[in-house]
Each structure stands twice: as structure tokens, then as C-alpha cells.
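Only a portion of the chains appears, each positioned as in the full assembly.
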Amino acid sequence: MSALTPLPAYSTYQFMHVTSPGPYLAHLQLNRPEKLNAFSRPMWLEFGRVFRQLSLDEDVRAVVVSGAGGRAFTAGLDVVAAREEGPMSGGGGGGDGHGNGNGNGNGGGDPARRAKGWRGHIEEFQGCISEMERCEKPVICVLHAISLGLAIDIACCADIRLAARNTRFAVKEVDIGLAADIGTLARLPKIVGSNSWVKDVCLSARDFTAQEALQMGFVSAVHDDKDKAVEAALEMAARIAEKSPVAVQGTKELLNYGRENSTAASLRYTSVWNSVALQAGDMPAAMMGVFSKRKPTFEKL
Amino acid sequence: MSALTPLPAYSTYQFMHVTSPGPYLAHLQLNRPEKLNAFSRPMWLEFGRVFRQLSLDEDVRAVVVSGAGGRAFTAGLDVVAAREEGPMSGGGGGGDGHGNGNGNGNGGGDPARRAKGWRGHIEEFQGCISEMERCEKPVICVLHAISLGLAIDIACCADIRLAARNTRFAVKEVDIGLAADIGTLARLPKIVGSNSWVKDVCLSARDFTAQEALQMGFVSAVHDDKDKAVEAALEMAARIAEKSPVAVQGTKELLNYGRENSTAASLRYTSVWNSVALQAGDMPAAMMGVFSKRKPTFEKL
Amino acid sequence: MSALTPLPAYSTYQFMHVTSPGPYLAHLQLNRPEKLNAFSRPMWLEFGRVFRQLSLDEDVRAVVVSGAGGRAFTAGLDVVAAREEGPMSGGGGGGDGHGNGNGNGNGGGDPARRAKGWRGHIEEFQGCISEMERCEKPVICVLHAISLGLAIDIACCADIRLAARNTRFAVKEVDIGLAADIGTLARLPKIVGSNSWVKDVCLSARDFTAQEALQMGFVSAVHDDKDKAVEAALEMAARIAEKSPVAVQGTKELLNYGRENSTAASLRYTSVWNSVALQAGDMPAAMMGVFSKRKPTFEKL
């Protein structure tokens, strides 16, 4: 399968371009470059759907996410579309068969009724973006150029973040009059060490560079340009995809659990989880590989 | 209103000097320089009170805190006063009309009864300092020169921390025979990434410099001297004060919530919070500002 | 007592070499250098036991842990021994009088029954390593040379981590087909700020250097070689051991509590804890020491 041709199983998406640049690898590109990859509602519904599919796809062991085009990872919410789609539109949110639709518009009603519409709308949006975090395969996110607002919400759901040198980051929401509500404020304090810096960038909405993101530990590496960053991400993903999927997927699950729960709860969960994971064929296969110096192969997962 | 004249609404405080150096800005100076801004009980009661007032004051959108005088942000607890005021004094804690007084002295009684006195005393003290964290407006704390013990407890309650180059930091409590109990040990592990460093400075009580604090992410920037640091803080505060107070105050609330709660709980809380915040006039006003390139104005909050 | 002669009270251990290089100091060396200090089951049972003893030993106020020999802090699990001892052996786990034995082998039975064996096995192992964290005295861990797999689990339980320049770190478990289950995945996200880095090293199993560990805040300092690092650790331990044990041990307890619990819960716990700790003789003694400039002495604890 060429790295450029979309994977057939993912060919129905309009905004999600998925290729397989190597064995067990998926490369997902946000694909609306003419709009700086800004998100409309159909786009975030697809975003949720593609990660549910990637999570279950046995032929995928690691995922790289990047933004198509040179100008933006994503400029964030498509504000123009938002006015027509969401509770802002005053026309009700409609439904998408997925069941999380927002039944209330805000065309009428009192603040409590409009609030219900907003709540449904925000939770649907949060739910779609969070599918990236719930995806059982590791996800490496490559940011470049314009990476504002929703870009940070998305990056916070990734396991590993890399950046091109030209990335222009900002938690931009306060500049358009709202507190970020798609995940940044929930996750950033848990994934970056300096709370002072987190507060600074979220309260001021100021830009920060790839270099600053690296120093603060928000990203793990900075590369000269987008192509180099994607290449590095794919290499990292390829190395991970060679390893036992039982080990890799368990590690992701347990690290996420460890971040969210007390050490005692986490140790207990780990022992229950591994009590079956250790019964896989992967440990013997991996050890054999170590001793024989041959690359082991692992059953699908 | 001159930046030097105390705001009339805050003129009754003895140790808290509050000025307004710009629109919607408050600058609070710990004002007991002749004692290196060391805290007596009346001073920490005032500290709690001033932050409750700032939190409610619709004319304040961002707060800068610094210490008056060149020698200290604060030298910490006023140990001499503490001997006469608290359970250490043997004379009972008195009351202050605020209701959190410590009814038991330790002049007599058995260890359990003295413990009740200490408990009340510590909780009153914690409660006053924590008002800075509870203040709904962002608080930027500027540290300089002597910044020991309670200085760290206070700084941990700020949203953003800046330091002058000459700051002498120390979590000094173990050197006077106690574990820090006004908040440092509860908050520091959550606001700085390196637990090894946190343990080092708390267990050894050693001094650390502004530079080290910057490297570890405890402060966000170091400036040449106190004046420059205060100036930078005021500029930062001014930029924040220009933005939507609904967005800014929501961002502070949600970041604090995110730091303390699981991601799932935090996402839920965010959707409920924003379901009403998004009904403010701020988002349209801010967007209009973006499109028109004119500075938007926002209703009081 | 010479620093080289084992402390008599600790002379029965086979793999744990405990000396006292100074007043109130204990230096524990993992002592199986011919096997690169790899852990067999008897070794980890001893590891748990020695920390329970150190925690109760009134003559110990700070502990340094290092690995005997020049080649490794520890190479991790002794894989060869593991095949014969644990559920992998197919022969049942036996008992050790400690009561946490794993009653089920995996020689027979269905996956659920084997899972019970694994669960008991993992929990016993976790429990022994966690004793280092539960030890009420501060523990400084010195890593050098090979420091793989279990080395990271152990280091995560220490309060402060130092490294020799030649340390070769890796969270190696995925390379042998499993998710690390002795504590790394539960603790690392809480003790290092950059979640992106944590995911990177845990998912890729790649080596990282002492320098990288320092930059990410995993260790607090890097020294030229193992001897220098041990020396620095002993000096740090000696400074801590001179201080009030009530203050030091309370600080450790409260920092660990603060890392795991909400700020509100932690403040409450702190006030209850200190309501009795402040009744020790240590605060007056320490203050007297400050005023008199003489080194205070403190009762045993």
C-alpha cells in the first residue's frame, strides 16, 4: 500500500485522510487545508469516528496525526461554520444518528433551556476529540505552523507530541471570549509540569513557540520543518509498531490510568490487567527475539 | 486614581496596601517592611479578607501581589508574634468574629486537647492563605529577595509566579522543627513537574535561586530586579484585564478544577460551567473585536 | 561503626548490604553484583523486609540506596530465575511465611486460574518494592551504569534521585513483551512533568541518558561517576539527618499525601497530622538552635 493512497477501509471519510506508510502504521492527516484544517461539526464527528475505527483495527499498531498542507495543523474551530451549526445558530443542533446530538437550539427558550443545548453540544464535541485519547493504539501528534485553540485540545489527547520549528501555538480561546472547553483546561495541568506556565499561556492566550513548548515539556522534540517532524514521528511509530502490541497497548492504558488515579488504585488495576496480559504469547516471543537477536513477530491485536 | 494612593475601598487594611495601577488592575503589596513582611495573626486574617474582597470587586480583573520594601517578599511567619498569639502562647487563640478562631489554648490540657487548639489554629491560617487561590480573578505573584517558608505557601496559591533575580527561596520549615502546614506540601507536588526536586528542597530546607526556580518551572520568568519584575507582572495583568472576564475567570476556575480532578470529571464540569458562560455577551463582543480590530469592552463581572 | 561493615541489625540479609556511614545514616547497597544486581524473588522479599526495618529503626533518619559494583544499579528482573520461581515456572509460587504468597501456579488450570496466580505474584512483588516509598525516612536513590526495567520501578519509589553520568536508563519492559507492572506506569506520570516524554520512553523502551533524565526532572543531579554520586547522596542525607526527625518524616508523609490527594483533603490531613507533631520538643529545640547558632539535638523517632 502506498503511503499516499488512502487505506481502503478509511476511504469514506471526507476530512480524514488515512494512509499506511509502513507495516502496522497509520498516518492520519486532518484534511481541509483550504480552511487551514479548521473544524466544522461534520469534521469533528469524523475525527471521533476515525479514532474508534483505528482503535479496533488489528492492522494498526501506532498512529501518527498531522495536518495536511503547509499553513496549519489546525486553526481551530471553524467559527463561520459554528455560527450555522451549533447552539449559536439558533436552529437546533439536529441529530447525526450517533445519539449525542444537541436537541435544543437557542433560538428561543430561557437560559436554562439554552444551557441544555450548549451542554449537549460541548459534550458531543469533547466526546469526539477524546476518542483520540481512548484509542488503544499509541498516537503521535505532529504540530506545525498555525496550531491554535482546538489544536491544543487535540494535542493534549495524543500520547507523544512533536513539533516543527515554525509551529505557532496558542490556547487562543480567551481571545474570542470563552474558556477552552474541549479538553485543554482539563488535561494540560496533568501533562505539563509547570502550572505557572500553564496558567500563563491559558490566561493570556499569547503565542508560544515550538522551542518554548519543548522547554516546558509540552512537546518531546522540535524538528526543522513539518516534513522532518512527520518523518521522525513515523520512525518513532515504526519502532513502536514492531513491538508486542499487548505490551504497547497495555503500557498506554496503564500510563493513562496512572495519571488519573492514586498510586494504590493504579497498582491494583495494573495487577488485574497484567494477570491476563502476561498469558499472551508475546512475552515468550519477545524473549526469544532478545536471545536469538531476531525480530520477533506478534499475533494481531 | 494614582498607582500610589491606596484604593479607597481597601483603605482600612493595616498590612495590605492595595493600589490600582491601571484599568481593572489591583496591586496588592504585603506591607510590613520593617519586619521583612513577616506575618502575624492580624496580618494573615487581613490577607484572607483582602482576597475575599478582591474576588468580589467588579472593578478588579487581575491582581498582582508583591512585598513592600527591598529586603523581602516575606520572611515567613513572625515567630516572635507567633509565640504570643497562637496555641504556642498558652493563652488561647481568642476570636476574631470570623468564626474560625481556635478556642483552645495549650496552656493546659492533655495532648488531645492541645491538638484541637492546634488544629483550629492551622485551619484558620490555611483558610486565610487559600483565599488567594479561591479568588476568582487571576493572581500574579512577584517574589524578590527573602522569600522563605510562608512565602512559598503563598506563592503556591498564585496562578502565575515571577521572580526578581535576587530572590532567595527556601521551604524553610524543617529548619525550625516542623513540616510546612500552610499549603506548600499539598500544592507543590501538583504545580511543579519534578517530584525529586520538590522532595529535595522541602526535606533539605536549602535555599534555591530564582534561576533554579525558573528551570524547575516554579516561576515563569526571572527579571533583573524587583521593580522590573513588578513591571512585567503589571503588564501581564493588564493584558489579561483587557480580555473577557467571563473567559478569564472561567479559565482560572477550570484549570484549578482540572488540576485537582480526573479528566472525565473535569470535562463534565467544564460543559456545565460553559453552558451558561457561553450565554454571556462576551463571545460576540470578542469576535466582533477580532473582526473589527478594535479593542472590545466587556460588562463588569 | 565503619562505613564498610554491615550494621549488625542488618547482618542477616543476603542481598541487602546495609552500612552506616555517619550518624543516623543508612546506606543500602543492592548486593548481587555478579548478576548485575538482577532481582530474584528472594531478593525482592528481602528488599521489602529491609525497608520495613529501616522505617522502624530509630537510629536511621535518612537512607541512601545504590547498587554494588560498577556495572549496574540493577539490570532489572532476573529473567532466568523468574522462569523457575513465579507463575511462569508452572510450579506454583509457594509461600514465604509472609502470607502474600501466590498459591496458584500456572502449570495447569484455565486462564482465570492462572490469572489468580499472576495477580498474587505481581502484588507480592509490587508490595515489596513499594515498601521503599512507605519507609517513613527519606530515601535517596543513586543510579549508575545499567539501570533498566525494575531499576526505574525502584527509583520511582525514592524521594530524591541522583545519577552517575554513565547511567543507562530504560523502561525496558515492552521490549520483553509486557507492560511494566511493578510501579513505573503508576508513578512516573506523577513524578515527572512532561507526559509526552513519559509516554515516549515507556512506549519505545529506548535508552535515555543521565543528562536527559536531569533535563526532564526525573533525577535532581548528575555526577561524574558513581562514587561521586554516592558521596553527594550521603552528604545530602547527612544534612537531612541532622534536622528534626519529626519535621523531616512529617514532610515526607505530607508530600506523598499531597501528590496523591486533592488540595482540600491534603490541607485537612496536614492540620490533623501537625496538631500532634507540633507538640514535639523539636520545634523549641530547633528554634533554640537557630537563635544560639548551635546544632540542636533531637530525640529519637
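Per-chain residue numbering starts at 1, and chain names A, B and C are given in the order in which the chains are listed.
The working rule: a contact is a pair of C-beta atoms (placed from the backbone, for glycine too) under 8 Å apart; a residue touches a chain by one contact, two chains touch by 3 or more.
Everything quoted here is computed from the prediction, not taken from an experiment.
Colleague: Looking at 3 placed copies, how big is the full complex in copies?
Modeller: Full complex: 6 copies of the single sequence.
Going forward, only the chains that are shown with their structure count from here on.
Colleague: More than half overlap in residue numbers between the two sides of the subunit A-subunit C interface, or less? Answer same or different.
Modeller: different
Colleague: So how far apart, in whole Å, are subunit A and subunit C when each is placed at the average of its C-alpha atoms?
Modeller: So the centroids are 35 Å from each other.
Colleague: Would you please write down the residue numbers of subunit A that are in contact with two or more other chains?
Modeller: Answer for subunit A, listing residues that touch two or more other chains: 190, 192-194, 216-217.
Colleague: Within their complex, state which residues of subunit B touch subunit C.
Modeller: Its residues touching subunit C are 79, 87, 106, 111, 114-116, 118-119, 122-123, 126, 130, 133, 173-181, 183, 185-190, 192-200, 202-206, 216-217, 260-261.
Colleague: Write out the stretch or stretches of subunit B touching subunit A in their complex.
Modeller: Per the stated touch rule, the residues are 138, 158-161, 190-194, 216-220, 236, 239-240, 243-244, 246-248, 250-255, 257-259, 262-264, 266-268, 270-280, 282-287, 290, 296, 298.
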